[in-house]
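A single protein chain has been removed from this complex, and every other one stays in its place.
For chain A:
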Amino acid sequence: MSEDPENVEKMEGDSAKPDRMFTLKKWNAVAMWSWDVECDTCAICRVQVMDACLRCQAESKRDFYGKQDCVVVWGECNHSFHYCCMSLWVKQNNRCPLCQQEWSIQRMGK
């Protein structure tokens, strides 16, 4: 705790310089992105899990089969992805790409 005020002061001092501003902005962007992924974006294709995955969108599968064709899958680790995206990845490596745990399906659906 005793070191904190020193750090804050240092950062504020540095942020007065324009080149430091850039660095701070960069860190913000990174933090926001990972929060987004944890929430509801498929970390593989970066489309919201509630929407059809990038692959299905590219094929415009929706036009033929409707949206329910592209389902969401939750692992035992509680991470969620599009089933389409995850089934491609597990062929190579049967681990969750976010937490590296052995992948096993907890549930599927929407």
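The definition used in the following text is that a contact is a pair of C-beta atoms (placed from the backbone, for glycine too) under 8 Å apart; a residue touches a chain by one contact, two chains touch by 3 or more; residues count from 1.
One rule holds for everything that comes next: contacts and distances are computed from a predicted model.
The chain that is not shown carries the UniProt protein name "E2 NEDD8-conjugating enzyme", picked from "E2 NEDD8-conjugating enzyme", "Cytoplasmic tRNA 2-thiolation protein 2", "Anaphase-promoting complex subunit 11" or "Nucleolar GTP-binding protein 1". If you put the missing chain back, the residues of chain A touching it would be 26, 29, 37, 43-46, 54-55, 58-59, 85, 88-89, 92-93, 95, 97-98, 100.
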